[in-house]
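With one protein chain withheld, the remaining protein chains of the complex are depicted in position.
By written order: A, B, C and D. Residues from 1 in each chain.
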Amino acid sequence: MRIGAGLLLLAVLLPLFIGNNYQLGIAHQALILILLASGYNLLLGFTGLVSFGHIALFAIGAYTSAILVVSYGLPFAVGLLAAALLTGVAGVLIAIPALRIKGHYLTLLTLALGEVIRLAIRGMESLTHGAAGFTGIPRPSVLGFTFRSGTELYYLLLACVVLGVLFIARLERSRFGRAFKAIRDGETAAEVCGVDTAAMKVLAFGLSAVFAGVAGGLYAHTMRFISPEFFSLSLTITLLAMVLIGGRGTVLGPVVGAVLLTVLPEWLRFVKDYYLIVFGLAIWACTMFLPQGLMGLAASVVARVRRPA
Amino acid sequence: MLQTLLQVALTGATMGCIYALVALGFTLTIAAAGVVNFAYSEWVTYGAYIGVTLVAVLGLPLWLGLLLTVMLCAVLGYGFQLVVFAPLEGKHFLTTVSATIGVALAMQAAATLIWGPYALTLPTFFGSGSLTIGGVALFPHSLLIVGMTVVLIAAMQLALTRTDIGLRLQAAAQDPVAARLMGIPIRRMRTLAYCLSAALAGLAGFMVAPLFVVTTTMGFGLMLKGFAATIVGGWGSLKGAVLGGLAVGLIEAFGAAYLSSEYKDSIAFAMIVVVLLLRPSGLFPERIAEKF
Amino acid sequence: MLMRRSVCLAGLLLAATSLAAHAQSTLTLGMVIGTTGAFAGGEAPLVNGTKMAVADLNAKGGIGGKQITLVIEDTGSEQTGAVNAYNRILAQNPVAIMNTTLSGFVLSQMGTIQDEGIATFTGAASAQLAPDKKGVENLFRVRTSDSLVPTAAAKFALDTLGAKRIAILRANSEYGNGWRSAIEATLAARGLKPAASESFEGADRDVTPQLLRIKAADADVIIVAGDPPNHVVAVQQIKQLGLTAKVILSNGGVLPTTVKLYQPGAADGFYGTVDSVPGRDPAQAEWAARYRKQFNIEPDYSAAEYYDGVMMVAAAISKAGADPKAVVKALRTVAAYKGVGNIYTFANKGDGGQGVALVQIKGGVIDLAGSVQ
Amino acid sequence: MLRIDGLCAGYDASDVLHNISLTVAAGQIVAVLGANGAGKTTLMHAASGLLRPRAGAVLLDGAPITDLPAERIVARGLSHVPQGRRIFPGLTVQENLMVARTAATYRAPGGFAAALAEVRDLFPRLAERRDQLGWSLSGGEQQMLAVARALVARPKLILLDEPSLGLAPLVFEAMFTAIASIRARSGIGFLIVEQNAEQALRIADYVYVMELGRIVAAGLPADLAQDKAIERAYLGA
Partner (left out) sequence: MTALLAVSGIRKVFGGLTALDGVSFSLAAGQILGLVGPNGSGKSTLLNVLSGIYTPEAGEVHLAGQSLRGRAPHQIATAGLARSFQNQQLFAGLSVVENVLVGRACRLRAGVLASIFATPRFRREEAAARQQAEDLLALVGLGWAVGASVQRLSYGQRRLLEIARALASDPKVLLLDEPCAGLSQSEANDLAHVITRLKVNGLAVIVIEHNMRFVMGLVDRIVALNFGQKIGEGTPAEIRANPAVVAAYLGGSGHAAH
């Protein structure tokens, strides 16, 4: 809790320290990825389901909002809401076949479904402009106020992230969060304890998809251009790394992971050509020395501090 | 018509063999140590680059280049065991996954620095001509890949079932505890599996270099197909990996030739979805990884 | 750490803006390019061309007595990377930016390019970037547009090669699809249709099924559009399958670094499109020779065009000063500027390059086969 | 031959074995009886190196093997036939036997061939099933193969964990008869952990009874059968 409050304070004050669009742009990306990774963590970290099709849901969210706002002239808020809903439905639809399939087979199933979705988005040229990409997406605007400057946009995204993270924090402390983790730690035992595992898995898929949808809608209006090639498998792997490095199954893990994996490669630019090498090795070192992720480290530090008292 | 069919089957089989080789190496570490190695793509890439360095830069003959590439890749696998896998033994499999993602990123970036940004290539063993039999064009290098894959799979099957070390490798994979009670050092067996896996990656990289252009990203697509083949075939089953690889290659080729090239990837992925829905444990859900 | 760095950078930015009012001792030229990742190979010549231009200018005493510092930022061959790199350069107050050639990347930077108003050069050929479409005032294309190149290829096929049945084999990407629509439009104008239109994924390394369909369609000319590796695969398999149709490759297929990748003799007689063949003109021979010597590879038009871009910026600054708006305005007056890689006209439009040439591969080198206006 | 001295062992936070001491002389069959959860299997694991003891010592022929890993202990002449047999499911009967070869197999006269002949003699069934995969064997055949695998390593002593588990009465009677005959012909000692007291008492030279991780009774089979110690351990007082 205290860590969360500290991070929030830091996040609110951050624009006072960063002035240029470069740093704001990175901050925007980090915030969107926090939302995406937090939702992904619901599946991967909380429920223990390894999906490789999550980026396709992110894409559905981005395209839904872009199409509704640009092609049909609907307000941004409507586009975002529709993105959340439609993606949620897609998540539930993916979950239904996924119930029968377990482990690595689930990973491949979601990977294949995700690719089918991505290719379908590319194929529907009249709707999505296909491989050419979707241009001319406006900045978000709510009730007549347009988030034009980087700082305004930053606070809009931050508000969404705060709501999202609070959502997950609350969820974690409810019967749903406990049920998700119970499924992860022992599906049969959870079932025998009275947890409707099928319903919970569908819920986990659906909720994580809603997060992806909102993140996608925000992404579209932040970058103002989206194309199918962006929503590729390598992004899935980055997302996976964010949750694992941050600490799966914790509320703040994906937050820390998303920020780290977005900021670190930029921050490492001072080593010039070697920055990606150092970045990769840093990820590796994290897993070597912090198998529970960064939040795992934080938790054990907190525990150590508290124990004597 | 028949010619087209045969031609498509041949090209599908060639790609299928490549996927099978990749899937075989990818599966080896899964079967032997339960390790899903996302750096496998870079093993393949490095195999190709090492081949280019040896043949195109140092001017070694192709066969010698191939031999050395395979050996150097085996050494790479050994290095991985020492540095990456051994310290993570017994950890959650996702921890190993993220470690290999990190190492893969670093290796890919390093490849650009070592070998430069330009695409490279290797000559084939038999030049670039093709021979035509009954209207079907046969490309010697493709035939070599198919032949080599067949021989290799046969050799591997033999080595695993007819040699002491092969049997011990199988035993260690099937039941590590019982293997220890038979006096089999399982750590060493795992190391062997990593070396073999990397050697296969090197071989695959070298053999596809003339067909694929050698770039820093060449391994990723291949690993993905290998990953799909591994699971379509049946997790951890070598037989499944080989047949899964062939299946993926043939589906792609036939989809592109007879349905639509525009949607061939969609078709291939949709097929995977269908296969998994019908057979939730892959095509060959062997009761227990039969024959390793 | 991050915070401190942020404060530093913010300070730097302040300092930079205040300095801009005074005379700066050096000028910063930005470059946003993929030095790592999938597109690093394709974009490397652009770095060469730009570096050479900067060196040439500095050797002559810079622009108006100010030396030029070239700052290169890597896109990592990724979309967000391209946006971040562009923003990173902006924070360093450049006089102009030499940008990536990937249309998707440029499109995702478009908002920023427009907002910031710094003169930006790109080799992205996409018709989408034309000023009458999504282009903006300060974006300059140092390349011939994709609305011209595929058209030229199709016309060459029809008029020079006497094609009756043209087949298209293209990457399923923004680039490949742009080629398809341009060729289809050209054919439609003559009342024709493509004999076949096949596609492949950028990562595919087997196009045999597509070629068999083209063969079945009895095409007499195949136009291939994609990245360099796609061309290598297509050329090899066209040869293996014994297709007799004539072949026209898109620009990536006749880059010197690509031509080196073809198996000996495989691409002999194939045609390709380029904006120009640097060094053909005696006026460019000296440049081409220097390039060859400096980078140890054959020069190509894309390197030459980025060289030209830097030279045009230099000319604009000499004329109008280093103020970004003034630079853009001055560049907007460029007309029929003959560089080493192309002829450029930016007056009232961002589409600089106008030239398209067709070349033929003969014995591993490219030779001019004809040029189309 | 085998001496276990003050052995304590357990998993994670729990102690399972408390100060266990027992000996097996050369060529002796010793049975450890006790109900489920008494710690018998843990004792086996601690003896064969699968589990590192917390205290105490395991001595084979007077030499300590307490800290050796399992794969090294086999070479010293101690074979462990684990509970549930743990036949390699994807290997044939023959391959299962081949995997079990050690240096000792070849030091013995006749090498592997002699060992195979001996196994064929003892368990003709296995010869018939030579090329069948491990998983397809019946429970009794798997138990035979497990014992045969141990014999191939030419041990001085075999640890046998619940050989009767899940077997039909006739099958495990045959199994115990085979064990007695192995001892008779090659002088290999056995330490057998067993639930089925009657069969174990039939062939054992000496018996220990375990309850809750401790040895609660020890003696000759006949004496223990008189005493109600065993029945108490199983059925409660």
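FYI, contacts are C-beta pairs under 8 Å (C-beta built on N, C-alpha and C of every residue); 3 or more make two chains touch, one makes a residue touch a chain.
All of these numbers come straight from a predicted model, not from anything done at the bench.
Taking the complete complex into account, the chain left out of view touches A, D.
From the set A:100, A:170 or A:272, the residue in touch with the chain omitted from the display is A:170, counting the whole complex.
If you put the hidden chain back, the residue from D:133, D:197, D:215 or D:229 that touches it is D:197. Which of A:102, A:178 or A:269 touches the hidden chain is settled by the complete complex: it is A:178. Residues 11-14, 16, 35-37, 162, 164-166, 169, 195-201, 212, 230-231, 234-237 of subunit D touch the missing chain (whole complex, contact as defined above). For subunit A, the residues in touch with the chain missing from this view are 167, 170-171, 173-176, 178-179, 181-182, 184-186, 188-197, 203, 207, 249.
We adopt the following convention: only the chains that are shown with their structure count from here on.
Least step count on the touch graph, subunit A to subunit D: 2. Interface comparison, A-C versus A-B: the higher number of contacting C-beta pairs is recorded for A-B.
Distance between Cα centroids is largest for the pairing of subunit D with C. Note on chain placement: the centre of subunit A and the centre of subunit B lie 32 Å apart, centres being C-alpha means. Averaging Cα coordinates per chain places subunit B and subunit C 36 Å apart.
In subunit C, 35-36, 172 are the positions where the chain touches two or more neighbouring chains simultaneously.
By the definition given earlier, chain contacts exist for A-B, A-C, B-C, B-D. The part of subunit A that touches subunit B in the complex is made up of residues 50, 97, 100-105, 107-109, 111-113, 115-116, 119-120, 123, 233-234, 237, 240-241, 244-245, 248, 273-288, 291.
Taken in their complex, subunit B has these residues touching subunit C: 4, 7-8, 11, 14-15, 109, 112, 116-121, 123-124, 127-128, 130, 132, 137, 139, 208, 210-213, 215-217, 220-221, 252-254, 256-257, 261-262, 264-265.
Those residues of subunit C that touch subunit A in the complex are listed here as 2-3, 5-7, 9-10, 13-14, 35-36, 73-74, 76, 79-80, 83-84, 87-88, 90-91, 104, 107-108, 110-112, 116, 126, 128, 134, 172-174, 176-178.
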